[in-house]
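Remarks on the structure that follows.
For this view, one protein chain was removed and the others were kept in their places.
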Amino acid sequence: MPGPVRLGDVVAALGGELCGGPADAAERPITRLAPIESADDASLSFLSNPRLVAQLAGSAAACVIVAPALRDQAVARGASIVTPDPYLYFARLTQWWAARARAVPVAGVHPSAVVEPGARIAASASVGPFSFIGAGATVAAGAVIGPHGHVGAGATVGEATRLAARVTLGEACVIGARGILHPGAVIGADGFGFAPSQGTWVKIEQLGAVRIGDDVEIGANTCIDRGALGDTVIEDGVKLDNLIQVGHNVRIGAHSAMAGCVGIAGSARIGRHCTAGGAAMILGHLELADHVHISAATVVTRSILKPGQYSGFFPVDDNATWEKNAATLRQLHSLRDRLRALEKKLP
Amino acid sequence: MPGPVRLGDVVAALGGELCGGPADAAERPITRLAPIESADDASLSFLSNPRLVAQLAGSAAACVIVAPALRDQAVARGASIVTPDPYLYFARLTQWWAARARAVPVAGVHPSAVVEPGARIAASASVGPFSFIGAGATVAAGAVIGPHGHVGAGATVGEATRLAARVTLGEACVIGARGILHPGAVIGADGFGFAPSQGTWVKIEQLGAVRIGDDVEIGANTCIDRGALGDTVIEDGVKLDNLIQVGHNVRIGAHSAMAGCVGIAGSARIGRHCTAGGAAMILGHLELADHVHISAATVVTRSILKPGQYSGFFPVDDNATWEKNAATLRQLHSLRDRLRALEKKLP
Partner (left out) sequence: MPGPVRLGDVVAALGGELCGGPADAAERPITRLAPIESADDASLSFLSNPRLVAQLAGSAAACVIVAPALRDQAVARGASIVTPDPYLYFARLTQWWAARARAVPVAGVHPSAVVEPGARIAASASVGPFSFIGAGATVAAGAVIGPHGHVGAGATVGEATRLAARVTLGEACVIGARGILHPGAVIGADGFGFAPSQGTWVKIEQLGAVRIGDDVEIGANTCIDRGALGDTVIEDGVKLDNLIQVGHNVRIGAHSAMAGCVGIAGSARIGRHCTAGGAAMILGHLELADHVHISAATVVTRSILKPGQYSGFFPVDDNATWEKNAATLRQLHSLRDRLRALEKKLP
């Protein structure tokens, strides 16, 4: 890890107004970024959730990033950086911090890598140990292929896109610029398509590919299948967490985000700026409009054309109570009929 | 991609009756297979879903594959291939198309591969870069081990079976002929077995293996654990999608198919010709008869011995409505009691 930074360096790089604290606050050395509740006097912290304001006064942080509305409270405590959106400032701070701390991948192709004929690798790209770059593949400027990477024949990795260790980008698949693919992600496995024939399944070869836009992040062990005839499409700015399954022919609109363990079945069309909580399951051949938000563990069985939050999962309870309610649930329809019968008797 | 094909070539290879369209329809060049709604005049398309018949008349496709019942309507539009089962014909067409378009893996062992003593690799098999073939393993004729493949000691890969990039077939595990394993699949990790002892867990070593039949396809990042004492068994013709978990000692009957994110807990016995929708969860030590179909996201907690469709998940709703219903659900049993009380007052 590199040495400490001065608060003045942070503000010089990222903006915001440094105020409060000792006269030499700008010289204050910062050795780590920390949550407000565990920050010490060498920590830079932030406060973005208004419900946590009570934690401000007691924080030992060297400096706290706050919104203008909290300026007075923050300055009363000590050194503060005032900025309109502290959480966004914090995000940019982590990027600046990581850029200082992390080793830059060395440009060039590791001698252990296998590069097939016709592959084009930019001079500024980095191809790690044991990587395989297929025939006719393209790795653009500044791209990084981590150890054990796989870029299939004819596939394209855009500028400054980083494949972490052990990512598979299948034949003819494309990812745009500034993307991040985490370990174990599989882009371009075959979609799940079979024609039934006399009790057996006859494979439908999956002839499409996967096209991923710019600024997309894809989590560890997440799978995005290639299209059957056309392509599976992930638009710009989409963020997918770990262990997500995206079926063939799916389209995910720009800037949508999905939490871990989500499943999206084949040919579903997800709008822009949608979100899905962990383990939500979206069935195939349906459509979600822009700005549709699906709660965790919810099964979407029909198209949703109106923006909003949608949910559907059984609430947790102690096991004995759940058992009683679940058993009764299996008679719910007849309970309704009995209620109706009573209502008729008592009009 | 290879050049276009003639419609006459398609029929010569796959059968069916070419009828309708211009006199030289058989000479018509086809450059792609396409869905009926997006087909252009160089596309070969198909119509198998009777609900989509309305799309037939307006399709720009060079030719549409249809069933005999639609012959007149199809011929009125233009060139058509008439065949008893258009979807099955289409599946075979994709296979024929892919065989034309795709590079054939080169037979032989890539110089970067590591092959341990006693491994037997057929001369016609292909072993890709950075693959590891363990001691005493067998790779049969025409089999393909993709880049970063792992065939453990004593494992067997059957004839013409293809391991895509980065597949793990563990020690002593067996897969039959004509199988396909997609990237990241893990066959033969340890089953999850521990004996509790004074608040800690003592590992039960998993001494069995995984035995997979012929014509099995296994999706990306899907895991099939080895048996504890006996073997985990996947019978012929089973199709598993991505990110599926199959626990130790499970048996899946022939020609069953499971969609993505399904979980099957240890020692469950699944019959033949069963299906499970995405994220269905089948608990351990239970049995599903042949021809049992489980809907997506359904939790199977008991054996099901009668063929049919089974379901169980909370229906999705707008969040406010769901919240009200979910909260009430936690009182359902007492609602039933109150209903009973009313019924007694009003006999």
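Think of it as A and B in the order they're written, each chain with its own count starting at 1.
Heads up, the rule we're going with is that contacts are C-beta pairs under 8 Å (C-beta built on N, C-alpha and C of every residue); 3 or more make two chains touch, one makes a residue touch a chain.
These figures come from a predicted structure and were not determined experimentally.
Peer 1: So one chain is hidden, and I want to know which residue out of B:8, B:105 or B:312 touches that hidden chain in the complete assembly.
Peer 2: Of the candidates B:8, B:105 or B:312, B:312 is in touch with the missing chain.
Peer 1: Give the residue, chosen from A:219, A:247, A:266 or A:284, that touches the chain omitted from the document.
Peer 2: Of these options, the touching residue for the absent chain is A:219.
Peer 1: Among B:12, B:57, B:76 or B:202, exactly one should touch the missing chain; which is it?
Peer 2: With B:12, B:57, B:76 or B:202 as choices, the missing chain is touched by B:202.
Peer 1: What residues on chain B make contact with the chain left out of this view?
Peer 2: Residues touching the hidden chain, for chain B, are 112, 114, 130, 132, 135, 148, 150, 152-153, 166, 168, 170, 184, 186, 189-190, 192-197, 199-207, 221, 223, 225, 228-230, 243, 245, 247, 261, 263, 265, 279, 281, 283, 294-295, 298-302, 304, 308-315, 317, 321, 324-325, 327-329, 331-332, 335, 338-339, 342, 345-346.
Peer 1: Please identify, in ascending order, the residues of chain A that touch the omitted chain?
Peer 2: Residue positions of chain A that touch the missing chain: 32-35, 38, 85, 87-88, 90-92, 94-95, 97-98, 101, 103, 110, 112, 128-130, 147-148, 164-166, 180, 182-184, 215, 217, 219-221, 237, 239, 241-243, 255, 257, 259-261, 273, 277-279, 296-297, 313-319, 322-323, 326-327, 329-333, 335-336, 339, 342-343, 346.
The definition used in the following text is that only the chains that are shown with their structure count from here on.
Peer 1: Suppose a student superposes the Cα atoms of chain A on chain B; what rotation angle should they report, nearest 5 degrees?
Peer 2: 120
Peer 1: With chain centres defined as C-alpha means, what is the inter-centre distance between chain A and chain B in Å?
Peer 2: Measuring from centre to centre gives 26 Å for this pair.
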